[in-house]
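Working notes, beginning with the structure itself.
All protein chains but one are shown in place.
Going by the order they are written in, the chains are A, B and C; count residues from 1 in each one.
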Amino acid sequence: MQATNQAVQQAIDDCKECHAICVQTIQHDIQHGGPHVAPDHLRLLEDCAQICQLSEDLMLRSSPFSPAICEVCADVCDRCAVSCDQVGKGTDAQLRACADQCRRCAQSCRQMAHMRP
Amino acid sequence: MQATNQAVQQAIDDCKECHAICVQTIQHDIQHGGPHVAPDHLRLLEDCAQICQLSEDLMLRSSPFSPAICEVCADVCDRCAVSCDQVGKGTDAQLRACADQCRRCAQSCRQMAHMRP
Amino acid sequence: MQATNQAVQQAIDDCKECHAICVQTIQHDIQHGGPHVAPDHLRLLEDCAQICQLSEDLMLRSSPFSPAICEVCADVCDRCAVSCDQVGKGTDAQLRACADQCRRCAQSCRQMAHMRP
Partner (left out) sequence: MQATNQAVQQAIDDCKECHAICVQTIQHDIQHGGPHVAPDHLRLLEDCAQICQLSEDLMLRSSPFSPAICEVCADVCDRCAVSCDQVGKGTDAQLRACADQCRRCAQSCRQMAHMRP
């Protein structure tokens, strides 16, 4: 199954935005303190920010390794979304936006994982 | 002088796009070969892709070092734009688009360099 | 199976060195031109440099995703070693050193892939 250009572009854009919102959410969380600085939560945000950046670059250069990386990226994004929901409890706008973007990115990346360039 | 949120957001977006188009242009150039793979040109594209990524992250976390990095970033982007013009000779669409984005990014980053967070 | 500290430290060091030699080899190759700038070869070096950097960071922070990323990293390193051998034909010292480091890194990362933090 071939990845259409449009699906690839969507995944690239989702990774870009997911990277950016995770970097911002880390700052938001360390400003807030308390449950926002739970070690596993912050580490997930860091992992998610970094792997989205790598996925983006691999897709931009049509790397044969982008399906494999996008598969891991989708898993990280899903876990990060759950963590943002748990910490934000639906009332923290930054964490809600971050969770939403992580879910969008997980979906786009999972689609890439099942395609072959 | 305070950086308005809008100017910062514009610089963040320009760095994102400049990073992405430089990564793509490297692939475009190595596919083409000949003058497109001139060592100094490819190195500039690599430098530009990486420093735009750093500038973006520093701005996203309102780092006190973003003015200093944005200043270097603006210089790299300007030099990269000139290099893309020279290699593309106005007839290569990818290199023209890359040069345009580099110039936009240089302008936004230079504005950040003169502001204090 | 638990990853011993020593095995993790070895994998971290191998990723650091593999990242560094791939970045240098890209410059070496674009200085040489000819078969050294074959698109698939350069893209492999770029992929390898970037994924080694990510693997390193995930191991440094004992991320639960380091086994999954190290598994992909090992594959990229193996493929990059083969490519360096083919381009360097055993006579180019930089490419031989790069191939050797890629193989060492593949081996350390594969060990991490089979361990759980």
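What to note about this one:
To be clear about the criterion, a residue touches a chain if its C-beta (ideal position, glycine included) is under 8 Å from a C-beta of that chain, and two chains touch if they have at least 3 such contacts.
Predicted, not measured: the structure shown is a model, and the values here were computed from it.
Of the candidate positions B:76, B:98 or B:112, contact with the unshown chain belongs to B:76. The chain omitted from view is touched by exactly one of C:16, C:32 or C:110, namely C:16.
Although one chain is not drawn, the whole complex shows that of B:58, B:84 or B:105 it is B:58 that touches it.
Counting the whole complex, the residues of subunit C in touch with the unshown chain are 12, 16, 20, 23-24, 26-27, 53, 56-57, 60-62.
Against the chain not displayed here, subunit B makes contact via residues 43, 46-47, 50-51, 54, 57-58, 61, 63, 65, 68-69, 72, 75-76.
The chain not shown here touches subunit A at positions 26-27, 30-31, 33, 37, 39, 42-43, 46.
One rule holds in what follows: only the chains that are shown with their structure count from here on.
Same-residue interface: subunit A and subunit B share over half of the residue numbers found at their contact.
Across the assembly, the mean Cα position most removed from that of subunit C is the one of B. The distance from the centre of subunit B to the centre of subunit C, with each centre set as the mean of the Cα atoms, comes to 27 Å. Residue positions of subunit A touching 2 or more other chains: 57, 61.
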